[in-house]
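Left out: one protein chain. Kept in place: all the others.
Residue numbering begins at 1 within each chain, and the chains themselves are lettered A and B in the order written.
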Amino acid sequence: MPSTRKVAVISLILTESALFSVFLVAYLFYMGKSLNRPFPSEVLTFPVFATVALLSSSVTIVFSEMALHRGNKGAFHLWWAVTIALGAYFLWFTGTEWHHLIFTDRLTLATNVFGTTFYSLVGLHASHVIIGLFLLTLILVLSLLGKFPADHTEHIEMISWYWHFVDAIWIIVVTVVYIISVRY
Amino acid sequence: MNPETLDDNFQIPAPERIGQERGSLTRIVQEMVFTVDHKTLGLMYIASGLLFFVVSGLMAAMIRIQLSVPRNHFLDPDVFNRLFTMHGTAMVFLVGMPIIFGFANYLVPLMIGARDMAFPRLNAFGFWVFFFSGLLLYFSYLGAPGLYAAGSAPDVGWFAYSPLTAKAFSRGHSTDYWTLSLLLGGIGSIATSINIIVTALCLRCKGMLLVRMPLFVWMFLVVAFLVIIAMPPLSACQIMLILDRYCGAHFFDTQAGGSAVLWQHFFWIFGHPEVYILILPGFAVASEVIPVFSRKPIFGYPVMVAASVMIGFISLGVWAHHMFTVGMTSIGNTFFAISTLLVAIPTGIKIFNWIGTMYGGKLRFELPMLFCLGFLFQFLIAGLTGVMLAIAPFDWQLSDSYFVVAHFHYVLIGGLLYTIFAGLYYWYPKALGKMPDFKLGLWHFILFTAGFHLTFFPQHLSGFLGMPRRIYTYDAGRGWDLWNLISSIGVIFQAVGILFFVFNLIYSYVKGKKAGDDPWDAWSLEWSTTSPPPAYNFETIPEVRSRRPLWDLKHPDDPDWKYE
Partner (left out) sequence: MRPVADMFRPLSRPAEMIHSSSLLVLAITAGIFVVVSALLVFVVWKFRRKGPEDDLREPPQIYGSTHIELAWTVVPILITVVLILVTSRTIGEIQNRVMPENAVQIRLVGHQWWWEIHYEKEGIVTANELHVPLSRRDGTGERPTELILESADVIHSFWVPQLAGKTDLIPNRKNRTWIEPFVTGTFFGNCAEYCGTQHANMLLRVIVEEPEDYEKWVRKMRQPAAVPHADLAAQGHKAFFANSCINCHMVDGTVAAGVFGPSLTKLMTRQTIGAGVAPLTPETLRAWVRDPQKLKTGCLMPDMKLPDSEVDSITAYLLTLK
């Protein structure tokens, strides 16, 4: 019989994918339909560092898990902390980007349909990063305090699956928003 | 417990059974609030669903009183509009969903030989979130007046089309109660569905391959997958609506270039699978009851599984048949007409499989079977009116008319509710240890069936004659008077029928004949344990070799596994 945790996380990923799909479709539907500026081509720049950071965090979390399997607790904690740091940097970058968009470019949720769909889609993703970071931090703290049972490797694996999912969504979002829609 | 301190007078505690230890009221309430047991939660889901059913049914009765004669003054238009909105919303989300989850919760672990659902605490969470969402919806009657005293219960229809739900057209907070209630309820549904998926895929007892799972469990597996895929669009709708109403977003704001039709697309991408989510459990019950009372196995188990899975997939691609009138292109209309007709094929085939099960059997017309027979006849009609609606040009006349109202009530009452009655009567002895009274149930069946057809059959006719939905009154002389009057009279019979039903539930619990483990001589695992089952479900986890483990036990000379 398959593992209950694995099936549960796969189901969670399926349902979250459905949720993201709807906001993605809304974004695609409204591409080019804003009646007033600012438009994507005017205010969006591809977030290179943030993307590199977030996608790297998927690699570092794998390193972390590999260390755990080898029994190297120190390396596990280290790479896990790096993962959190990379995720936190991503959030910080998003924050500064939004600050610029809102106060300098005057783009808000209410400005036009681009603003509406941009903030809701990217915001939905960011909220999932926040949840992910919360879970990752919780694990790190519990583990450092020695409260994490040694045989709970599957729990770690499931959280990493969630984290990979969040990264995969980012690949889709960044492609649609920063590569495709900047033509509009 | 330290074995050395045990003495001869030590009594091994009896297994816990519901109702066996006469606990105090506080004890019972405490148990309900803290329980994570799938059986208790299952019964709580069903009881809450039935409670909301009665409230929502009373709303329907008020609607029918208002519509019994032309230009009636029983209800103001605003009151009427709130009533049909609340009736529809409650029936789908506070009656249909909880009752089907209640059935799943109670029976899936028992049928697969498990001790509980995979995540018992998540299970409890799912129930309480649903229950709170129900209270929240009804609280709107008290809490919604808002700044312009323009609130009260939502009055935007159960599918709340934009831009009617925009702040400009729906002032106060009534729409917000609708939005938040459904958002919360959706979270509960997704949680419970993940639980069902994990339970069915991971906790089956030894020997129970997927192809030996009862059809009931298969259908709920399809339902659970549909929920986790189709609920998020509804949640997305609610989030978008809240953003539009409070943060100035423009998802559905036609002034800013937004699309009013976008809501319809997103809503019906949820809404159509939702109706399959509601009816598949009905199929699940019928697939358990009909074989037992025909004394034969289900005819064509593999095809029944395949058809259910196909229905699940296809149902995700038919949504715009609710939108034939919005002005889609001829290609769009044709595509959705085709996909809708396609989904009718696996659905219709199931009816043949059930009849095929009955053919050559020895039919026993106990209460569960009576209601399943009603289901077969009524669902046949419902399916055929559905085919009519799939024909887009025909739908251009019938959409948004009383014909559609008749269609979906034939599906949901004639189909789903009848199988719910069948299931409640069938598993009543298992859950409560007493047999339901046949005579009271027969009165329930006869009166309710008469009332149901009296109310809903004429609505096909008023639809043909041009009566639109959701109108609080109508002029005399439109050809609708007689049909509306008959329709309203039917309510009386339905109400009395329900009274018999409720009375039966209570009376049988108090005075009913004691039921053994297996009063119906059935074949699935839940009948192998006591009635009611102990908290741990089975003394020992069973091991199965076929789809009908109890048939194998009862017929060791002719077991199923020789033929499967």
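Points to keep in mind about this one:
FYI, a contact is a pair of C-beta atoms (placed from the backbone, for glycine too) under 8 Å apart; a residue touches a chain by one contact, two chains touch by 3 or more.
None of the values given here were measured: they were computed from a predicted structure.
Counting contacts over the entire complex, the absent chain touches B.
Contact with the chain that does not appear here is found for just one residue of B:309, B:326, B:492 or B:541, B:326. When you scan B:120, B:143 or B:361 for touch with the missing chain, the hit is B:361.
Residue B:303 is the one among B:55, B:69 or B:303 that touches the chain not shown.
Which of B:377, B:438 or B:457 touches the hidden chain is settled by the complete complex: it is B:377. Within the entire complex, the positions of subunit B that touch the omitted partner chain are 76-78, 81, 155-157, 161, 163-164, 169, 254-255, 257-261, 294-297, 299-303, 325-327, 329-330, 333-334, 337-338, 341-342, 344-345, 348-349, 351-353, 355-356, 358-365, 373, 376-377, 380-381, 384-385, 387-388, 390-401, 464-475, 477-479, 555, 558, 560, 563-564.
By definition in this document, only the chains that are shown with their structure count from here on.
Taken together, the subunit A residues at the contact with subunit B in this complex read 1-4, 7-8, 11-12, 14-16, 18-19, 21-23, 25-26, 29-30, 33-35, 108-110, 112-113, 115-117, 120.
On the subunit B side of its complex with subunit A, the touching residues are 118-119, 190, 193-194, 197-198, 201-204, 228-233, 235-237, 239-240, 243, 247-251, 256-259, 262, 266, 269.
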